[in-house]
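Note that one protein chain of the assembly has been removed; the remaining protein chains are unaltered in position.
The first chain written gets the first letter, and so on, giving A and B; residue counts start at 1 in each chain.
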Amino acid sequence: MRRTLRPVVVAIAILKYTGLALGAFFMLLPFAWMIVSSFMSAAEIMARPLRWLPGELQFHNYEALAKAIPIGNMYANSLIVTVSITLGVLLTSSLAGYGFAKFRFPGRDILFVLVLATMMIPFFVVLIPIFFLVRQLGWMDNYLGLIVPNVVTAFGIFLMRQYMLSLPDELLDAARIDGASEFAIYRRIALPLAGPALGALAILAFVYHWNSFLWPLVVIRSRDLATIPIGLNSLRVYASSPEVINLQMAGAALAIIPVVAVFAVLQRHFVRGIALTGIKG
Amino acid sequence: MNIVSRLVASLAIAAMVVAACTAAPETSKGPVKLVVLTHWGDQALLAVLQPIFDEYQKQNPNVKIEHQSVAFDELLKRITTGRLGGSAPDIYHFYNLWMPEFVASDLLQQPPGDVIADIKKGYSQSSVDGSSYRNQVWGYPTEVNTYQLIYNKKLLQEAGSTKPPATWDELRTVATKATKKGADGKVTQAGFLLLKGWDSGVVHPWSSLLWSNNGDYVAKDNSKVRFNEKAGIETTQFEVDLIKSGAADLGFTMDDFAAGKVAMTIMANWWGAALKKALPDNVGVAPIPTNGGAQSSTLQYNWLWGVDKGSKQGQEAWKFLTWLNGAPQAGGTSPMGKYLTTALNAIPARMSDQQANASLLGDAFVKPFVDSLRTSRSEPIIPGAQEIKTVLQKQIEAAWFGQKSPKDALDTAATEANRILSEKR
Partner (left out) sequence: MSITITGVARAANGAAPRRRTYGRRALAGYGFITPAIVFLIGFALLPFLFTVYVSLHDWNMLTAVTSMPFRGLENYSYLIFEDPLFRQTFANTFVFAAGNVAISSLLALGVALLLNGEVRFPTFWRAVYFLPYVTSSVAISIVWANLYHPSYGLFNGILELFQLPGARFLASLETALPSVIAVAVWHAVGYYMIIFLAGLQSIPLEVYEAAKVDGANAWHRFLSITLPLLRPTLLFVAVVNTLGSLQVFDLAFVLTNGGPVNATNTVVLYMYQTAFNFTRMGRASAMAVMLFLVILVITLVQLRLLRERE
């Protein structure tokens, strides 16, 4: 059936795309300015009337940035911490989710409600005690302090359980009859089947912890351990030198571009993952 | 599937191993190890500092110095919360305002008698005051910072002034003349910049003006604050008037001064390096303008070296600090003095260092700051100083933004400050 191109339909289409384009413009404007001004000198950024483009590309901004903060280090730290946390979350959530979904034991439901209850505890409520605990354990200012407190999340357990409830019991029982150990069944059957949920959880956990600020702010002291958000934050110095504005933009650009690139490649998985949690939640 | 799970497992193990390796504490036996904590992490600074540490280690082969640095924002937290977990440094370099907190928490070790004598002899009274609390000297003062009137020479000339203002009335006049507004009434060039958003930025210049108005911050016995008396109200009103006339428009920041859009401000000597790059040959420095015939005074704060109470190497620590801050090398400057003047562009607190490095300190920008040390007053070292400063900052800003009258703002701050004072004593 051909769609009739009545004027109303055309008008609506025009409105729709104009609206989308306008919104897209605002979404992208800060990024565009960030990139452009990261190649400008401070004087050009502050010039009036407004300058849209740099006279010549100031690559030295990035050089100066690398001298001011240890970018490579920051990336390495962020990578180590985030990957470790994500792997930990996947492991603990799938283990516990599997246990709650596919096993019956006394107290199971009460314990699950307990897990759900901890989801209601926002991070800031436990910030001080965990800080104290981490300090007592001597984990301040090192990877353990950054990673371990984040390795179990009730939300992840909830998500994995939801998904694993729908795994066919016959498969599991068949494996048991074959004499496989429970852990082997988990590893060889349940985990692979839970792929989509694991993927969704991995992406959510990764993005969240890659950009995490408050906890690292509290735990990290020395520059060597700074993750990207912490390193960027240290760029906002009180002693403003005229060079700082363009350095800040360069820093933000370096922090954001790789994430954008990864996102562009994995976009479909992101969207699927979030949709999954939204619906199941 | 096997490969995937193997990969996952090995990645996890690898990550844990890396984490564990960095978590494992260094077991050092044999030589004495001194852990030194500062906020000097810049490569340019370390290039000058590390050789100094190396020199001491060469002269004293049984001593190993480990330098830890954290960002300034983190330094206080690091010191107060670093005690447990066995990771407390032996030596700290800290901002003197934190002394009451440290002393109340029994964090600092009392210096030996000869060190105290050396400090009292070799440093100005204000620096000794700035390193003392409860009548006890707690360590070697290092860099001292003061505030002065910093102005853009070109903008001042354009406003018709041949010399910088010396009184509040002159400042008002010059600031108004140097303020330019666009057709829509928006200020395009400000006569005066008020720093805002952080405690020292607001309170330090304000205190300098207060003392140049014969005012007092706190009673001599620390029983109550006095910044809400007449002199304080006048100081706040002075700033509010500048804002209302547009001369000190609140939309301007330090970046604007560095870009040549502001005529004057009150700021500290450590801004010099940045300003020299931004406004070469265009920056002038003058004493804080006075009011009512008072003498020009300014706020000084200093940093100091202290030793942790729980340090097992106290003796070695003080020995190192004595060498670092005291023993004059060839040329008459202490190693610390050399570091402060060359790497930090700061003013060393030790008087002999000031003389030994006179050439560097004679620079047109720095010299007025050094001269102001003769009449400067130490930032008040009182219980709860940090908290009181934050309260005062917020109330002064409330007056600036027109939320409260200067009197109400200062009274509110004083009530809270007095409560903190009585609580912490």
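The definition used in the following text is that contacts are C-beta pairs under 8 Å (C-beta built on N, C-alpha and C of every residue); 3 or more make two chains touch, one makes a residue touch a chain.
Just so we're clear, the structure is a prediction, and the values are computed from it rather than from any experiment.
Asker: Touch as defined at the start, partner being the missing chain; which of A:66, A:79, A:95 or A:167 qualifies?
Answerer: The missing chain is touched by A:95.
Asker: Touch as defined at the start, partner being the missing chain; which of A:57, A:76, A:126 or A:171 qualifies?
Answerer: A:126
Asker: If the missing chain were put back, which residues of chain B would it touch?
Answerer: Within chain B, the residues that touch the unshown chain are 76-77, 80-81, 83, 101, 105, 107, 184, 186, 196-198, 250-253, 255-256, 259, 261, 386-387, 390, 394, 397-398, 401, 403.
Asker: Touching the hidden chain in the full complex, which residues of chain A are there? Just list them.
Answerer: Missing-chain contacts on chain A: residues 16-17, 19-20, 23-24, 26-31, 33-34, 37, 45-46, 48-50, 92-93, 95-96, 98-100, 102-106, 108, 111, 114-115, 118, 120-130, 132-133, 149, 151-152, 154, 157, 177, 182, 186, 207, 210-211, 213-214, 218, 228-230, 232-233, 235-236, 245, 248-249, 251-252, 255-256, 259-260, 263-264, 267-268, 270-271, 274-276, 278-279, 281.
One rule holds in what follows: only the chains that are shown with their structure count from here on.
Asker: Give, as an integer number of Å, the spacing between the C-alpha centres of chain B and chain A.
Answerer: Here chain A and chain B have centroids separated by 37 Å.
Asker: Please name which positions on chain A make contact with chain B in the complex.
Answerer: So the residues of chain A in touch with chain B come to 42-43, 46, 67, 80, 83-84, 87-88, 90-91, 131, 135-144, 147, 187-188, 191-192, 220-223, 234, 238-245.
Asker: Write out the stretch or stretches of chain B touching chain A in their complex.
Answerer: Touching chain A from chain B are residues 1-2, 4-5, 8, 11-12, 15-16, 18-20, 22-23, 25, 41, 43, 68-71, 73-74, 77-78, 81-82, 84-87, 198, 201, 253-255, 258-259, 270-271, 273-274, 277-278.
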